[in-house]
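Report on the following structure.
Removed: one protein chain of the complex. Kept in place: all other protein chains.
Letters A, B and C mark the chains in the order given here, with residues in each chain numbered from 1 onward.
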Amino acid sequence: MDLGMTERVKPLVGQVRRMIDEDIAPLDAEFHALVGTHPSGDRFKHVPRQLEILNELKALAKERGLWNFWLTGSDRGYGLTTVEYAYLAEEMGKVSIAAEVFNCNAPDTGNMEVLERYGDDWMKERWLTRLLEGEIRSAYVMTEPDVASSDAAQLAFAAKRDGNDYVLNGEKWWISGAGDPRCGLYIVMACTDPGAAKHARHTMFVMDADTPGIEILRPMQVFGQDDAPHGHMHLRFTDVRIPATHVVLGESRGFEVAQGRLGPGRIHHCMRAIGQAEKALEMMCKRGLSREAFGKRIADLGANYDIIANARMEIEMARLLCLKAAWMMDTAGVRAAQPWISKIKVVAPLMAGKVVDEAMQLHGAGGISQDYDLASMWTHIRTLRFADGPDAVHRRQVARAELRKYANERI
Amino acid sequence: MDLGMTERVKPLVGQVRRMIDEDIAPLDAEFHALVGTHPSGDRFKHVPRQLEILNELKALAKERGLWNFWLTGSDRGYGLTTVEYAYLAEEMGKVSIAAEVFNCNAPDTGNMEVLERYGDDWMKERWLTRLLEGEIRSAYVMTEPDVASSDAAQLAFAAKRDGNDYVLNGEKWWISGAGDPRCGLYIVMACTDPGAAKHARHTMFVMDADTPGIEILRPMQVFGQDDAPHGHMHLRFTDVRIPATHVVLGESRGFEVAQGRLGPGRIHHCMRAIGQAEKALEMMCKRGLSREAFGKRIADLGANYDIIANARMEIEMARLLCLKAAWMMDTAGVRAAQPWISKIKVVAPLMAGKVVDEAMQLHGAGGISQDYDLASMWTHIRTLRFADGPDAVHRRQVARAELRKYANERI
Amino acid sequence: MDLGMTERVKPLVGQVRRMIDEDIAPLDAEFHALVGTHPSGDRFKHVPRQLEILNELKALAKERGLWNFWLTGSDRGYGLTTVEYAYLAEEMGKVSIAAEVFNCNAPDTGNMEVLERYGDDWMKERWLTRLLEGEIRSAYVMTEPDVASSDAAQLAFAAKRDGNDYVLNGEKWWISGAGDPRCGLYIVMACTDPGAAKHARHTMFVMDADTPGIEILRPMQVFGQDDAPHGHMHLRFTDVRIPATHVVLGESRGFEVAQGRLGPGRIHHCMRAIGQAEKALEMMCKRGLSREAFGKRIADLGANYDIIANARMEIEMARLLCLKAAWMMDTAGVRAAQPWISKIKVVAPLMAGKVVDEAMQLHGAGGISQDYDLASMWTHIRTLRFADGPDAVHRRQVARAELRKYANERI
Partner (left out) sequence: MDLGMTERVKPLVGQVRRMIDEDIAPLDAEFHALVGTHPSGDRFKHVPRQLEILNELKALAKERGLWNFWLTGSDRGYGLTTVEYAYLAEEMGKVSIAAEVFNCNAPDTGNMEVLERYGDDWMKERWLTRLLEGEIRSAYVMTEPDVASSDAAQLAFAAKRDGNDYVLNGEKWWISGAGDPRCGLYIVMACTDPGAAKHARHTMFVMDADTPGIEILRPMQVFGQDDAPHGHMHLRFTDVRIPATHVVLGESRGFEVAQGRLGPGRIHHCMRAIGQAEKALEMMCKRGLSREAFGKRIADLGANYDIIANARMEIEMARLLCLKAAWMMDTAGVRAAQPWISKIKVVAPLMAGKVVDEAMQLHGAGGISQDYDLASMWTHIRTLRFADGPDAVHRRQVARAELRKYANERI
């Protein structure tokens, strides 16, 4: 169970880290400062400089071969293991636009995974190639406002067969990335057979984002922020018609696709959250050493040594758990690794949220302001306790796996 | 030690609760939806409808005699005790504009307290009367960006005597309410004698908000939100000249004024935070009963009973501690009550933050969105862990008071 | 809602505190050192000096009128309120034999309560008078080894009617006080109608402890300690025959009696646990000030200020919650106060356990040894998280009470 940085990935980590520090970080603030400056007043439109920043950085990354690391165990990508990728994703977590620069950002990686694994050739040609090149972006359209989407069997957004087509109707929300004008692809989970068994009710569809009948109702806000131009959009589908060939894998197999997609997606978020915790701890230490109160360095006051030590210990443990879950994915497959993914899915956001919270507190009021990245890190991390399943659902999975060892009956 | 609702305050609580439910709550959402709609694009300007909402509600409150409850133990106010006021303030915490409607909002109450207790007659005439009538608003100008302001002795913003005047220079930030165009009064703590003993370095000044030389640099953001039009402003004073008569209480007595002001201010925040926790628990229960997943009401799933029970227990304990601190203020005075105020200052925001966090989690992704008040409640409550002294400083005060019981030497 | 120390109880608190400090505490260690020294080797027999210690102290307490405070709202006792009693019980918690010295110890107070409220006159004459005088002791025989006794409906220990008698068979364990040779009375809950509705299955019986057929199988150990000579005994009843007149209140009304008994019993434990926490905090402060490491007083090291402050805050909150529950009992009755009793039943042992744990840690290895009372305080407090219902059951009660406010259906 080698959880260390391999010789192969070590130089890549160095290159990624350097490019983030030297090239990406300095432009990240500029990128965000430009949000909302489009002459139309539309926060979900980029101004040219924003696209320029992204495109130039992406070109640079591609040119250096720092691209599509996430595509583990595949010919199209780098051929890295998930364990190796973990070390890279952690670095990318530290600056908000970094993951996109290396074409390793959610939800695109998960969507590319869907096409790579389950897509027909025409789907790959039409969307996957362009996604792999970073030319378009995509969204994953699953969560619904009217039901507790953590129990996916309840999803009611309907797709009805009509001749050779399907007609889709309903609302979806928290569709991340659907605000971006470059978003070209939607992967949509819809209920095709509400009366079927729990895991055979849904079907997964692919379609262009500009398919007629799809309407963006509003951006969802995260603690008051719209995360423009990426966005988490609330969509309405009205009689959206698409050919039956747009079904992924097969009718009634939506669950299977979703499960295959969500495992890697969940752990990638965790890897980046660990990177953010690491960054917050560094900020906390530097602040603690550079600021004084009551005649002492802040680090030397009160419980701050304990706070720093606890942060360090919790980060290390979460990282090791993340690496072990990654190793399980590499060696036993995503399905067998599910309880491990659930574990880190619970642990990493809680840990990172706590470390960032302590870092904010040690920064005083500045810590929650625009002067530091801590507040936006925190709000992003907080969303991860819902995204791809709330903590409670994942804890339940872990407990069931544990109890099953000893039970004769159904758990 | 009567901590209950007195016969005198019981009908007031009923009236306030009713007015909040029937009159204020329905307009609160409208008020906030109008933020940022001023034709100038200036988020810190009200549109007429916003002022209309506030003014009509304030007129109604005044007409009903629901006004200035906070002014405890004084002829000018209602003559309530702090314990009695606690029950009213808790209700006002539940809707964001409610406290202002009853003229009980921070930072005005603290500023009125300063004028009432320490102000010269001319100050009272010029500002207090209008504040008590709700005609103007005010700001308290203390915190500085360049030092850990929790150690107030470090505050370096300078006031230099020049003949009959003082000349003020420096920066202040997190000046809450200074964004509001109606803000007419600044109470400013400035360093007049940096070489003096720790508690004799500073002097408190009053001045019109539009005194020449004061510049608003930017609004500070709280988790990305500017809280417009109230705002938490970053100010720069450049050669701001005011007559020496504007000194409150006397040169070098800034600390004394600050201490007298901060005690009540701190506990009022706590009272309202408890109200917010109570509201969050109600939302959590209702959601738990009305939404289903995995074939059960959400309330019946996982650890939710424990979460609800813990919330109820923690709210009750925090409320009782708040009432006891209030009772100490009423019976022993603000100074003697300091360790009690420190206790509740630590406890209430932590408790309320935790309850609101759990309520968000139980609401799923909606919980952090604009569809519920929970996210904005949470971010506001989070600021209270810094405002008027961070948790660490207050814990330190509590510990020192405890150790002093047994120590022969200085603690 | 007066939660303060009344003028009536204030001098009593002073007297009790003084008697504990001056008379009881010095003999407490001697009493415990004599455990296990009986020539027979039987740890559950007193040596004469042990009885002498208890009897002399009890006589002194009686002589001073410091006796039976717990009997609230009754002619036979002091006529104190439960709130008043709380202040006395807290003091008694600080030294292990103190509660018995004032005839205020569990389980006797609960058993006397049963006789006082529900007992026939002959029962009062035969047992209550002697209990009130402190001449005998008693045990409450409810918990069973073979079922989760927290769900009392499951209790299966059987009493079968046979003519004018009942015949009892089965095992009971954790029967506190049954080890004491002075234990003269058993109050026994038995299942008389297993097929009846949940709360009508059981009946409460009173009987002499030496009724033939009752056998002590073994003492239960608490973390390896047998708590001799008091003891928590495992009993077996074999064809124990008693007349039907020994039924308390009426057949099938065992639940009603148990509920009436357990409310006060639970809160008395909490009152004493708060006293123990208070004592542990005092020990923690004194140790922190008197011992040095790394060139500083221990109190000044690491997170100790925060630990002390948190202990102080949590004690205050638990005390206030306890007083409020007591006030509810006084004003609304035990039944209406149940959710409040459940709250403090969860809160007080957890809080006290935590404070004592921190005090042990601050004492170094000595803290868990026989050199300080902390370890035995901790183990005793740990039992309270099971005694009279585990935390989980009480949290459940609190949650149900909360949800019921908003539910139309059964919670």
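Operating definition for what follows: contacts are C-beta pairs under 8 Å (C-beta built on N, C-alpha and C of every residue); 3 or more make two chains touch, one makes a residue touch a chain.
What you see is a predicted model; the values in this text were computed from it and never measured.
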item: Contacts of the hidden chain among displayed chains; value: A, B, C
item: Option from C:N55, C:T129 or C:S369 whose C-beta touches the chain left out; value: C:S369
item: Of A:T211, A:S252 or A:N310, the residue in touch with the unshown chain; value: A:N310
item: Identified contact with the non-displayed chain, of C:G213, C:G260 or C:P390; value: C:P390
item: Candidate in contact with the missing chain, chosen from C:D2, C:E133 or C:D151; value: C:D151
item: Positions on subunit C contacted by the hidden chain, ascending; value: 143, 145, 147-151, 154, 173-174, 220-225, 291-294, 298, 301-304, 361, 364-370, 375-376, 378-379, 382-383, 385-387, 390-392, 395-396
item: Where the missing chain touches subunit A, by residue; value: 1-5, 281-282, 285-286, 288-289, 299, 304-306, 308-310, 312-313, 316-318, 320-321, 324, 343, 346-347, 392, 394-400, 402-403, 405-407
item: Subunit B, residues in touch with the chain not shown (by the definition above); value: 302-303, 305-306
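In the analysis below, only the chains that are shown with their structure count from here on.
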item: Fewest touching-chain hops separating subunit A from subunit C; value: 1
item: Chain whose average C-alpha position is farthest from subunit C's own; value: A
item: Between subunit C and subunit A, distance of the C-alpha-averaged centres to the nearest whole Å; value: 53
item: Rounded Å distance, subunit B centre to subunit C centre (Cα mean); value: 44
item: For subunit B, residues that touch 2 or more chains besides their own; value: 304, 392, 395-396
